[in-house]
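Before I ask anything, here is the structure I am working with.
The complex appears here without one of its protein chains, the remainder shown in place.
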Amino acid sequence: MQVNRRKFGALLCVLLATAAVAGTAVASHTSKTPGVSKHQIVIGGTFPYSGPAALYKTIPSAELAYYAYVNAKGGVFHRKIKDLTLNDEYNPAETVPAVKKLVEQKHVFAIVGSLGTAPGLATWKYLNQRHVPQVLLATGDAYWGKCVHRACPGAGSTSPKPWTMGWQPDYPGEARLYAKYILKHKPNAKIGVLYQDDAYGKNYLNGLKSGLGSHKSQIVDAQSYSVTDSGPVVGSHVVHIAGSGADVFVIFATPSAAIAALVTEGQIPNWHPLTFNNNVSANRIFMQLAASKGANPNGVISTTYIESQTAQPNLAGMKLAKKIIHKYAPALDDQFASGDNNLVYGLAVGWTFVDALRHAGKHPTRKSLMHALRTMTEKNNPFIYPGMSVKTSKKDTFPMEQLIFEKWGGGAGGDWKTFGKVLNSGH
Amino acid sequence: MERAETSPIAGLRARGGAIDGGSAAVVLLLIGAAIFLLVGCLRSTAFAQYTVQGLALGSVYGALALALVLIYRATHVINFAQGELAMLTTYIAWWLMEKGLSYWAAFAATLVIAFVLGTLLEVTLIRPVQHSVIAVVIVTVGLFILIDGIVNWVWGGDFKFMQSPFGNASFDVGGVAIRHQDVGMVIVVFASVVLVWALFRFTKLGLGMRAAALRPAAAALVGVRVDSMLAIGWGLAAVLGAVAGLMAEPSQIFLSPTLMQPILVYAFAAAVLGGLESPAGALVGGLLIGVSLTLIVGYVPQKYIGAELQLPLAFAVLLLILLVKPSGLFGRREVRRV
Partner (left out) sequence: MKKQIPALVSLLVVAAVLCVLPFVLSDYNVSLAAQVGIFFVAVLGLNILTGYTGQISIGHGAFMAIGGYTTAVMSRDHHTNLVVTMLMAFAICFVVGLIVGLPALRFSGVYLALVTFALAVSIPNIPNQYSTFLGGVGGVTSSEEVSNLWIYVAAWSCSALLFLVAWLILRGRVGRAFRAIRDSEIAAVASGVELPVYKTLAFGISAAYAGVAGSLFVLATNGFAQPSEFGVFLSLQLLIGAAIAGLGSLWGVLAGAAFVGLLPQVSTSVPVIGAEHGRDVIFGAAVILVMLLLPDGFAGLVARLRRLARA
């Protein structure tokens, strides 16, 4: 009899738990437009707060600070923005349940700013099927701007994705600019490439090849590495590239690997190639970290599209950024001062979102938000590089398509200095 | 290889000095490998550079493997959280340096803290469940997850900068870069190996620890405080782990919560390769694994064996050793009598 009683007790617990869960499910009502209420707009996003890409976590921190700033001034049409950021550790297996939670349990208005190509690839179909905006993604994969209104099965995009949009200049465009630079300044170069072996890295490599055109055979060594590889393993690839006789070294790597590559490069005797570092890893603090461990950063070339608080501190946008960070994310003051421009990136994205939200009207719907985002002409974003703009139209699905070159000078305590004109990296 | 023993402890003492018959073959094998490497280095700069990198990497594996060997020898437990514990103590060292301590002062303080932490963990978490192998495994697994979460929570998952103890310069030996920090690291790890070996071979404490692990009941009868031995074993292993973490940090470029994760499996493979009870084996195993994997990845074209396959290869090595010679290169065969 004891056995039965215990089992009935357990059954009771199960029933109670079920009731509780059902109760909370019923309690959360869905308004007509999910996430929009009289005084609030709820959005969400997935970011790597821990794991291999954790150094990007300052991006959502900056976005949250920007929304706090906007909310303090009354919000958008009297609605305060609430941003639910979840940690997916750059792992698509965690992104999917997190996104499901945001959409099905938290009923967010839109998914804004999520970081990562692979996480995005795992969720865009789900979000497009449910007509949930998946916008201002923090990844430059060209995938987000291609086959948007119409599917193109040949390119692997089996359905259209009108609800998905990127923001930053795309990777192939950036790589094409590097190719043009090499052909112009070092036409007989032997090129060595280190790239991450996923969609992000391959996107960059293919862009470089297409930019080189008939000269792509000048790539004498292309080494891939995995995002989970440790520093020394990445280093051994660099040793290989050095051994191939390359005199141009192109790094298409996420920060930890890029830093390891630069450090190893600095240690190989008698090898001083012209080095390019992709802009996702060109953050000032990364370069300084690499230099402090033995890299030689002088002369490394990259590109940028946002302002730098250390190289251009007197621009109005940078002064505003300093104020916002100081007031709404004071724990990041030091980080800001040492030049972490992920913070500026986050502020810039927040600005674009709020701008689009305003254009979505007094009673925004998901559709009106997408319409606003797809017809943007944003020339006065204070955080992006002077002279650049964020533009979209029905035909133009890439919001930012401009870059400017920069070169590092000043050694371990130095900084980037832009040179040349604002260039078009578009299609 | 069983000797007639008048007491289990005397038997242990005797076994401590015995030379296994198979070890002559092992020594020959190692000498052959060393000659191969030397010849290769002299003939090709790239080969030499790979070898140097492989040795540096291997000594990091060996350092963590040493901690694993110590814990296994003292408590017959595999601590899956050893890497994360090493990472935690490295963060503590970093934190002390941020508070103003010099590198070596922080280093010393961290070793003490690690010892205390290790003994505390053994007493609170492992002792209550030590009767069940699977419970101990699960607890160390839970610890692995918990420590990772705590470090991310307290210090954040981004990169931290730590000064290198030996500086960033390298020796240029005929076109091959040998970093000062790699040389320093190998010396430190080697010294640790010698110290651990001496502990087990010459000291009463070491003897007590080995007895407590092998025959706890008999050891208790002879007056060994078994519980204390186990706790001390964990403490010392934590100290070795701290050394491993601090030595690994410069080669991993920066400090982050994932510091030891790429190293853990290789450390396991190194420990098993060398023999789970042999400190010297841990280092040798680590060096062998480091060098062979680096050479393979460097020379075999990427489409056949890319860096991706390093881990599966290490796993294959582990499997092979356990099948062919489970006691590893320097271990003794254990015979179970029923």
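Chains here go by letter, A and B, matching the order in which they are written, and residues are numbered from 1 within each.
FYI, a contact is a pair of C-beta atoms (placed from the backbone, for glycine too) under 8 Å apart; a residue touches a chain by one contact, two chains touch by 3 or more.
Predicted model, so just to flag it, every value in this text is computed and none were measured.
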Touch criterion as defined above, residue of B:Val26, B:Ile78 or B:Ile296 at the omitted chain: B:Ile78
Candidates A:Ser50, A:Thr139, A:Gln168 or A:Asn381 - the one touching the absent chain: A:Ser50
Selected from B:Ala109, B:Leu125 or B:Val183 as touching the chain missing from the view: B:Leu125
Sole contact to the chain not displayed, among B:Phe144, B:Phe159 or B:Phe200: B:Phe144
Touch list for chain B against the chain that is not drawn: 72, 76-78, 80, 125, 128-129, 131-135, 137-139, 141-150, 152-153, 264-265, 268-269, 272, 305-306, 308-312, 314-315, 318-319, 322-323, 326, 338
Residue ranges of chain A at the interface with the undisplayed chain: 2-4, 6-7, 10-11, 14-15, 18, 21-22, 25-26, 28, 49-50, 57, 84-87, 90-93, 96-97, 100-101, 104-105, 118, 121-123, 125-126, 129, 197-199, 226-227
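One rule holds for everything that comes next: only the chains that are shown with their structure count from here on.
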Centroid spacing, where centroids are CA-atom means, of chain A and chain B in whole angstrom: 38
Chain A contact footprint on chain B (complex, rising order): 46, 49-50, 53, 56-57, 60, 152, 156-159, 161, 164, 168-170, 172, 175-177, 179, 250-254, 256-258, 262-263, 294, 297-298, 302, 306-308, 310
Residues of chain A touching chain B in the complex: 48-52, 54-55, 57-58, 197, 223-226, 228-233, 235-237, 239-240, 243, 255-256, 259-260, 263, 267-270, 289-290, 292-294
